[in-house]
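A single protein chain has been omitted; all remaining protein chains appear in their positions.
In this document, chain identifiers A and B correspond to the written order of the chains, with residue numbering beginning at 1 in each.
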Amino acid sequence: MKDRIVPLIRMRGCITLSAVAGTLLLALAVLIIFGPLAGLLFELARFFGAGGGGSALAGLLTGRRLVLLIQSVGLAAAVTAAGICAGVLIATALWRRSRAFSFGILLLVLALSLIPPYIHALTWSSAITLFNQGLTTIGAAPLPSSGWLVSFWVQFMAMFPLAIFLSCIGFASVDRTLVEVARTVRPDSEVLQKIVLPLAAPSLVAAFGFLFVLSCTDYSVPSLFGSDTYALDIFSVYSATGSAGAALITALPLLIITVAVLVACRSGIRRLAQTPNWTVGAWDNPPVVPGPVRLFQEGAFLLLGLQVVVVFSGLVYATGSWAKLSSALAFSAHEIGDSLLIVACVIAIGIPLAIVISRELLLPGVRGSLWWGLILLPVAVPAPLIGIGIISLWNNPAMPVLYGTFLMPAFAALSRFAAFAAIILYVQIRAIDPALIDAARVFSRDTVATLTKVTLPLLAPGIFIASAVLAALTLGELGATLIVTPPGFGTLAIKIYNYLHYGAAAEVAGLCLFMVAATLVAGVCVAGAVAWWNVRGPGSRCKKSVMDHD
Amino acid sequence: MQRKSIACIILTLAIVFTVALALIVCQPSGVPQKTVVVYTSVDQVYSEPVFKDFENRTGIQVLPVYDVEAAKTTGLVNRLIAEKSNPRADVFWAGEFSQMILLKNQSVLAPYQSPSGSDIPAQYHDTEGYWTGLGGRARVFIVNTDILKPADYPHSLDDMLSPAYPGRIGIAYPMFGTTATQAAALYSTLGYDKAHAFFSNLSERGVRVVDGNSVVKDLVVSGQLDYGLTDTDDACTAIAQGSHVAIVVPDQGAGQMGTLVVPDTVALIAGSPHPAEGKVFIDYLLDKNTENDLVKSGWIQVPSRNVTTVIPCLNGTVIKPMTVNYQDIYDGVEMTKTDLADIFVR
Partner (left out) sequence: MIELSGLKKHYGDVAAVNGVSLLIPDHARIAITGPSGSGKTTLLRLIAGLEIPDEGTIKIDKKLANDPGLRIEPSARGIGFVFQTAALWPHMTVRQNILFCLQSLPGKEGEARVTELLERMGIAHLGQRYPDQISGGEARRVALARALAPRPAILLFDEPLTNLDDELREDLLSLISQTVRESGASMVFVTHNTAEARAVADTVIGFRKGEVVQP
């Protein structure tokens, strides 16, 4: 009898320990990620209480604003669709390449996505001017240097690297066995159309949603080329009234659209049934694409090459010399250190939160759906408003220690970007055979050992990727960070924009080059870590042998 | 085994908590105890040397928070308002005045009349002593000299609409920053109808509206625009960098209205954590020598007092300022910004 009771008590102890830890982390996630929204709602209530709500709502969708909204959504949809199409072309083209080449491309696009859209805009603006000078010399008509077409082009090129990265992740989610089965009975062109694309569709739809939201909330690129967007109008209201409530009401139509798009996309992710294999090797005999598709693939690579040439040559030319680069770095050492501190903090806090949230996303029924809806909300809210929400929540006498520290910009980044880490880990967790975790729970009574020796190693690839995405997004975050960065603290993004305003193009270019180089180095380190993990580390024991059930 | 794990967890959490607390709370040795927190919308490149000099002279450490143009000045001002109930800043140093008046109306400021500002002309002082202005910048045309000959230079804001002065023109969005302030000044000076007509015609003419004064400067320097409206600090930076541009101060002729001079302003924050240090900083900033240093660095082109430094990029030009009432300008800002958003954001 005693023997039966003791294991039962011990099992209860295990459940209690992990349940408590899970609940605490979940509570922390709610506080950090959704707290700013609660703060914003409080500001909104105050705004209505002061009598400002009525007039703001009345003027919400006037003729001018409706046109702006349609223009903005149209631009965002066009940019995103083009980005995903081009991303799919490159992702499928990489099947024919070696694993090293594919990894190099992924690293390159991750590094390029760090560069603020504004820098892409400036370099492309200069490139178009130069090109037009050449055209004028030969008597040809110059390209338009402002308007919707050029806004579309530059915003597409700014989003292109991220679109490629997300498309590649999307295709990595397709179970290769399913493709191979199809290849034994149908030509590759049909397999691509009827098997690969439908299987990758949920991930691609999710990528579309994310890029769409980013594009909708970006006004810097279109405004440089004379195209006005709804996001700009939100800031006009904010500037004119100084009221977060008024800005939030103005943002409502755009918020509704972006949230609706995100919710529609999450349905796709929830249906995701395949096993993602982030580290799968190259195809030994890759699917053959039809000739015309191949042409488009090469065209997409040319576009990527063009993007790299324009951006890098613009940055290098603007930097001018090693001396200017070193002085920019020396002068920004403090900001570089602060930025890296925030990134480390975001990853250290964000990954555990993302793991617990991803478990909530797995739950069926109302609870899971609720989490899916909630987690995507902060993504759609304009960044400065998130900052105001953080101040509303944390700047009170009850929490004097935390407000005014580097945790605030970290919390701002977490609120905005934790959803992406959670979704990446959600996909990873779905890939894990539950029997593996159950077996650990049955055979090991040590919760910590289960976590460190079973759960985390199984989640490792997703954790690495989620960390990389969090780092990239955090480094480029400006709007919310500006509102909450503590006195004496500075980030690289703020420094870059300050230099831009001053007109120190050389210093800006130098810092951007540094960010790109740092990402490449970090990416190589992560790749090395993943490779070690799979070849010599715990992952090598998880993998089946190369002969694989032969 | 289970007890070991619990102990392990508790120990890890304790270490993490201690390290975090140490990072957050403890100051490294050697750092002075006295600090002053300054929020500033003045460019970091210009304000940072001022902070360093202040630290060296007084031993009071400055903890700055900077704004960026890309945030459309919605950043710091709204942060100050949001923090009103539990202020973190001691001083706000702004590159213009309308935001300062907004903050005064929101009860964010505390009155302080610095003795250093006693020789600053009266028009630069808030009547109730909540803020003080010092030298600032003027709104000017920056002209690409490779594209335009002197005979084609614009000399008045009206020239932007005149067919006699064709060309590709740029302005920053007039709902933000000093461009908004200038727009509000025009609405106040010319009256709603004339100002509205002016900006409507400007929009119809196809003037290129961009993301800030520095962008206007960049586009004129690169030849993508023939000329544009910007601030003197942006224009002087371009000249100092050897760009082929010239500055033209608009509306300087007899009977013309002059150009808007936008003074810097500084104020103490109500309920600030370090009011004494805040006052010391304000005294330092309003000192004539500091204003001279800001002229020398290129931030101020229109000093409030006679300073020793000559401003090279203006070639000794004396700027005729627009006669304005700051309060009137401020009172019209919200209406102006809303009207201009209707005209330009479409």
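Here is the rule we go by: a contact is a pair of C-beta atoms (placed from the backbone, for glycine too) under 8 Å apart; a residue touches a chain by one contact, two chains touch by 3 or more.
No experiment lies behind these values; they were computed from the predicted model shown.
Across the entire complex, contacts from the unshown chain go to A.
Here one chain is not drawn; of A:V288, A:L402 or A:I432, the residue touching it is A:V288. Only one of A:G74, A:G134, A:P187 or A:G528 touches the absent chain when the whole complex is considered: A:P187.
For the chain missing from the display, the contacting residue among A:T62, A:T177, A:N396 or A:T452 is A:T177, taking the whole complex into account. Hidden from this view is one chain, which touches chain A at 175, 177-178, 180-188, 190-191, 194-195, 198-199, 273-274, 284-285, 288, 545-550.
Methods note: only the chains that are shown with their structure count from here on.
The mean-CA centres of chain A and chain B are about 33 angstrom from one another, to the nearest whole unit.
Within the complex formed with chain A, the residues of chain B that make contact are 1-2, 4-6, 8-9, 21, 24-25, 37-39, 43-45, 61-79, 81-83, 85-86, 88-89, 102, 106, 173, 175-176, 180, 208-212, 214-215, 217-219, 222-224, 234, 237-238, 241, 333-334, 337-338, 341-342, 344-346.
Taken in their complex, chain A has these residues touching chain B: 10, 13-14, 17, 21, 43, 64, 67-68, 118, 122, 125-126, 129, 145-146, 220, 223-224, 226, 228, 232-233, 235-242, 244, 247, 384, 387-388, 391-392, 395-397, 401-405, 407, 445-449, 478-479, 482-488, 490, 494-495, 497-505.
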